[in-house]
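All protein chains but one are shown at their positions in the complex.
Let's turn to chain A:
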Amino acid sequence: MLDGAGASARGVYTGDYILEVDQVRKEFPGVVALDDVQLRIRPGSVHALMGENGAGKSTLMKIIAGVYSPDRGEVRFAGEKLEIRTPLDALNSGIAMIHQELNLMNTMTVAENIWIGREPKNALGLIDHAEMARMTQALFDDLKIRLDPQAMVGDLTVAQKQMVEIAKAVSFKSDVLIMDEPTSAITETEVEHLFAIIRDLREKGVGIVYITHKMNELFEIADELTVFRDGKYIDTVAAQDVTRDQIIKMMVGREITDMFPKIDCEIGETILQVRNLTLPGVFHDVSFDLRRGEILGVAGLVGSGRSNVAEAVFGVRPATSGEIRIDGEKVDITAPPVAMQHGMAFLTEDRKETGCFLNLDCIENIQVALLSSGKVDNRGFVNQREVNRLAEEYAAKLRVKTPNLAETVANLSGGNQQKLLIARWLLTKPRILILDEPTRGIDVGAKAEIHRLITQLAAEGVAILMISSELPEVLGMSDRIMVMHEGHVSGFLDRAEADQVRVMELAAK
């Protein structure tokens, strides 16, 4: 009965709404996360939930999944009030969830991960591994996923892990499937695959809640959409009745006219020259120039080596051959401190893993690069007053929203965390700024602000290397675009000649 993917074990619910959230309120100390919100999901439809970071989407999903309990209001499932106390309750009630973060056990196999807690047993009551593998294969066949059920999850790519998460959620045969930004870590091909799975589930009567920041996905897959803003319910509309601009207006409460406000500025002399940079098996013969005031966009699919080149230039994982010149002089960048001495700064792709100190406060997060650059201390002693002043100045400049800078960074929204990380690097007054996915997973308002800031920095003469998976961002912000494909530079495009099609041609070849 657990074979394959498909419709609910409970049969298709015939009422109007399979899941109803009514007047739900949730407060945390000092913040109202949800203020009497509502959400109604029809069976057999894809319902997008939109809102800036901090709008309360994740909190609501955690209430539905039983992680939090609401202060007021109720959640009804198939017309009945839902009493969910644990994530297991939610699964048993027919609600499955794909979380934004991966929740897999790296040291176990794909099959073990999917069926954990539900393992098929043989006559002796021991786990039947053969049956488990067969069930996994059946599930994968149904979803057209090509993965070995016996593979170690730790050996998979992030995108493959995401597919395992999706398969696992589908395997519960739930009536409601919640997906929290399922495409943030996967490539175009896999997004198509995911959408095919979603359409299939929709046909089988599953109600799908789809949380995303990406507008084009929304119009491709969603039937209806609900917008939250600052913990409040704004509206529910049919996807075909609204335009992109209307949705943005609902989300931010104001019009954002220019998403990519690149201003033309004077491009100066070449400051960074990279020649034939190679890290065997990762990237080969990468060469490019970067000039003062220039934004060089780097496009390419996930896994094309974009981030690795950035890491090599900054010395995180140096290349084995090739050369890097700064102001015409050959430099040997063996580690990040060396890169920083040459005026480089590097905003990493993964905010949580390599960016933030989540358990430390804002000041401690902002000051670290400045401290390691050794510019503000007196024989090792830190002038904390001066550091605090600078941190406050930049937090204000970047409009970081936090009650105060003593707040633990884990409590900030993704956009604000990103602004703190940018502030961290701006404090070191870099001449060369490397940005790896500067606006990944952050909301529209913060995105526009970060774009404005990047342009501003370029205008001040900073040379910027910007990697991004979002084509509109690369096209909108860059003076030139370098496209990478499978570890090689497949071409450069000038701002004037670049468009979506040409970049994709070079990126996918």
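Here is the rule we use: a contact is a pair of C-beta atoms (placed from the backbone, for glycine too) under 8 Å apart; a residue touches a chain by one contact, two chains touch by 3 or more; residues count from 1.
Operating definition for what follows: contacts and distances are computed from a predicted model.
Taken from the listed names "Aspartyl/glutamyl-tRNA(Asn/Gln) amidotransferase subunit B", "Cytochrome bc1 complex cytochrome b subunit", "ABC transporter permease" or "Acetoin:2,6-dichlorophenolindophenol oxidoreductase subunit alpha", the protein name that UniProt assigns to the chain not shown is "ABC transporter permease". Among A:84, A:97, A:356 or A:464, the one in contact with the hidden chain is A:356. If you put the hidden chain back, the residue from A:282, A:302 or A:316 that touches it is A:316.
In the complete complex, the hidden chain is touched by one of A:116, A:196, A:238 or A:335, namely A:335. Contact with the undisplayed chain is limited, among A:79, A:280 or A:374, to A:374. Interface with the hidden chain, as seen from chain A, comprises residues 28-29, 31, 33, 58-59, 62, 67, 314, 316, 335-337, 339-340, 346, 348, 353-361, 363-364, 367-369, 371-374, 377, 380-382, 384, 388, 392-393, 396-397, 399, 403-406, 408, 410-411, 424, 452-453, 456.
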